[in-house]
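The other protein chains are all here in position, but one chain of the complex has been omitted.
So that you can tell them apart, the chains are marked A, B and C in the order they are listed, and the count of residues begins at 1 in each.
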Amino acid sequence: MNEDTVDNALQTVDGDGVEYRDLGFGTVVTGQSRERLLNSNGSFNVRRTGLGPLAAINLYHTLLSMRWRTFLLLLLLLYFLSNVLFGSIYASFGPEALVDTSSTPMDNIFIRGFFFSVQTFATIGYGTIHPAGIIPNLIVTIESYYSLLINALITGLVFARFARPTARVVFSDVAVIAPYRDMTGLMFRIVNGRSNQLIELTAVVMFARFVNENGRTVRRFDTLDLERRKVSFFPLAWTVVHPIDKHSPLYGLGADELVGTDAEILILLTAIDETFGQQVHSRSSYKPEQIKIGHKFVSLYNTVEDGAPISIDIRKLSKTEPESSR
Amino acid sequence: MNEDTVDNALQTVDGDGVEYRDLGFGTVVTGQSRERLLNSNGSFNVRRTGLGPLAAINLYHTLLSMRWRTFLLLLLLLYFLSNVLFGSIYASFGPEALVDTSSTPMDNIFIRGFFFSVQTFATIGYGTIHPAGIIPNLIVTIESYYSLLINALITGLVFARFARPTARVVFSDVAVIAPYRDMTGLMFRIVNGRSNQLIELTAVVMFARFVNENGRTVRRFDTLDLERRKVSFFPLAWTVVHPIDKHSPLYGLGADELVGTDAEILILLTAIDETFGQQVHSRSSYKPEQIKIGHKFVSLYNTVEDGAPISIDIRKLSKTEPESSR
Amino acid sequence: MNEDTVDNALQTVDGDGVEYRDLGFGTVVTGQSRERLLNSNGSFNVRRTGLGPLAAINLYHTLLSMRWRTFLLLLLLLYFLSNVLFGSIYASFGPEALVDTSSTPMDNIFIRGFFFSVQTFATIGYGTIHPAGIIPNLIVTIESYYSLLINALITGLVFARFARPTARVVFSDVAVIAPYRDMTGLMFRIVNGRSNQLIELTAVVMFARFVNENGRTVRRFDTLDLERRKVSFFPLAWTVVHPIDKHSPLYGLGADELVGTDAEILILLTAIDETFGQQVHSRSSYKPEQIKIGHKFVSLYNTVEDGAPISIDIRKLSKTEPESSR
Partner (left out) sequence: MNEDTVDNALQTVDGDGVEYRDLGFGTVVTGQSRERLLNSNGSFNVRRTGLGPLAAINLYHTLLSMRWRTFLLLLLLLYFLSNVLFGSIYASFGPEALVDTSSTPMDNIFIRGFFFSVQTFATIGYGTIHPAGIIPNLIVTIESYYSLLINALITGLVFARFARPTARVVFSDVAVIAPYRDMTGLMFRIVNGRSNQLIELTAVVMFARFVNENGRTVRRFDTLDLERRKVSFFPLAWTVVHPIDKHSPLYGLGADELVGTDAEILILLTAIDETFGQQVHSRSSYKPEQIKIGHKFVSLYNTVEDGAPISIDIRKLSKTEPESSR
């Protein structure tokens, strides 16, 4: 009897006082990946096989999270193809079904059909091209229902893209292990990359690495204690600090140990976006080559004249200097 | 004097440290149902009589939760019937009230009315059919107001369907009672069936069964302690584990006892859908015939090549093997 | 030096373990109201004077919370008056500015203007009436901008009315003081009046009454301890129970004391509406004449046949019987 029957994947417990030394992740690592778990941009470096293709695509989520440029091109394509389709249907009934009373009627029936479809889909209806007979009018009925739905969908999607809470917390490119009080601390800096206000920003920082346990290689997780877990305001910058005291799992570890154990610092930020009162999340991670030991961050503060408010320079976010240079 | 005056129905207290052994549910079970409380799909297996029919239908909730296919067909029906109605009203004033100046005018006044209504409702207005006189123009005024409202309603509904947070957490078809540390544990597995991210996933698991108390049959609830109640991330899968130690109400129970007491494992999941920062819920339940004693789940992990990320196979979610087969 | 400098109005502390016996509400009651604080429908029975009329009206909140009938009539009025206004402007430039090419042109220039405005506002544009000259075309430009805004506003309002979370928790008409365990308890019953699901329903119950303190009449508040404060599910009904033990401020009070001290039971419910994952609130209050001492609620349960699910009859929600009738 042992723990092998529990096979929990990447689980990390929140920092509310409870600490789980064993997260059940990968008790047997034979054949398992030693790659990083979180990419720098916060996405998970994992794969799930066996999901159906539809579940994997997830149209709505894709439409919400793609770039505006891609989104608008996709809509243009939908708009164009819809009119090509309906235009061809109108054209298939011949020039008698689609009368063009303008001074210079379009002879090409497909072009006439396409532009008539545009005028119908967009509900313009100049009337110089108009349907004649029951069948063309029925197609107009169908196209106008289709147009109504597409318009509702586009309006809904555009608003959903707007209303979607997306924090852009900028992480420093590197973390440092620098002097802190009478010991050292693991530190990284974050700043709000947007002009909105983030409130009640909370950080959870975890330390993952491979250890040898009873002769087997096991991925182990620890939640790192922080100088503070939560700030009420976030108008400037925050240096998140894990004090490396003797209870810290980082205590006594050097660069070699971090590389050798495939260590990874995982970060989950939670905050309230004041604009809509919505909860937003941001993730990132640092690998050993991104952790500078014996360096410290330079001050972000600008020297200001009398009467000017506090000011920081965001371009210095990732700037470090050797510890001894002070 | 006894507790009979409290007649509380299906109440379950959250797991924040407090535990209520008596939930007041059904102190007298005479004539009461012994059926399952939660269906597998998470809906409640209960009835409420005496609600008015309008409250029971709840149009908005129905429109939001029906399938897209049904929703679009219903809209098409509304669109069609609206035009039939307004078309008939226009037609009732005769061909003089609705002039058709096209090259091939429609002689059937009802068909003319219908297509004119389409062109008005959809705000196309080719103008080849146009209203003549005050009454037809008044009906146009009314139809365009109606059209404005219906368009707003449809746009609102389509967006509400989009914005509605709906988690699709997939539960394993069965739960198992398998070895766990130096005892056994009740386990089931869950996986996110969508490609969105669920954050701060919290599980509450309850055990309901009928017991004999002072000579009366009573439905009794207990909250089951979990190996962990909450995970910060949920990118892969989670095996929820209730360790069956000697304090567990499941301690020493076999398959016969579970069936004989009409036992039921009730599960409530709460999470944050990262897309909109909204709270989502998911429920399910296991009946004794879905609990495999002496079986364990097979590993979900795919064996991966060097440099590939962690990967699980979702098709194995419900796959179990006899415990001794290890 | 005394407490008179703090003049706090109707404040009630949430039940998370902290209890404030003195809420600072009205230490001197001379000239103050003894009326109920909460109306049965949950609205506050208070007045605030000195707010500007605009703040008092609060257009948006009013448009969201009015009945659908009123809302639709108001929109119709706006639609009608907008067209009367723009129609009159068009008409003021004479029949040459608004050409009617239909078979039966409208001679009355105001009627012609009104219907032309309808066709423009609704973006139909049959074209049988059309603007001639620069000024009428400029007014068309303005009207179409106005129409664009009004359409956006109406779509937004209609959706906001849809998306707005509104719980309809039905409270029993009366509360009772009935036997509970080996003492008595204050009880009332609630049921979900809608078909949506409410999750994590939390109740805070307060007891307000006037007491004599150091020779002055003071309104005093106490939070009442509950058998349970929170239920995870709410598919059927909940009998909220405050056990009247000797620590209860209701201990030993009879009907005369409740009436004589202008007592009031204030209730605040908080829940999550599962449809949108939104937090909803519901309030109510009981005055002494709504509290039946020595009565208990009758069972809500329907007797069901074998294999049928649990079922309650909502029409019995407020039904009580004398305690001795058991």
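Side notes on the structure shown:
We adopt the following convention: a residue touches a chain if its C-beta (ideal position, glycine included) is under 8 Å from a C-beta of that chain, and two chains touch if they have at least 3 such contacts.
Computed from a predicted model, the values in this text were never measured in an experiment.
Under the touch definition stated at the start, the shown chains contacted by the missing one in the entire complex are A, B, C.
When the whole complex is considered, the residue among C:152, C:183, C:211 or C:308 that touches the unshown chain is C:152. Summary of contacts with the chain left out: across A:137, A:155 or A:223, the touching residue is A:155. Considering the complete assembly, subunit C touches the hidden chain via residues 1-14, 20, 24, 26, 31-33, 35, 37, 44-51, 55-58, 60-61, 64-65, 96, 99, 101, 119-120, 123-127, 130-134, 137, 140-141, 144-145, 147-149, 151-153, 155-157, 159-160, 163-165, 204, 268, 270, 273, 278-281.
Listed by residue number, the positions of subunit A touching the unshown chain are 72, 75-76, 79, 83, 102-104, 106, 111, 115, 118-119, 121-128, 151, 154-155, 157-159, 162-163, 176, 178-182, 185, 187, 191, 193-197, 199-200, 227-228, 230-233, 235-239, 241, 272, 274-277, 296-297, 299-304, 307-316, 323, 326. Remark: the residues of subunit B touching the chain excluded from display are 123-127, 155.
One rule holds for everything that comes next: only the chains that are shown with their structure count from here on.
Two copies of one chain, subunit A and subunit B, touch each other, and the residues they use overlap weakly: the shared fraction of interface numbers falls below half. With rounding to the nearest 5, the Cα superposition of subunit B on subunit C corresponds to a rotation angle of 90 degrees.
The centroid of the Cα atoms in subunit A and the matching centroid in subunit C are 37 Å apart. Inter-chain spacing, taken between the CA centroids of subunit A and subunit B, is 26 Å.
Listed for subunit B are residues 119, 123-127, 151, 155, 157, 159, 163, each touching two or more other chains.
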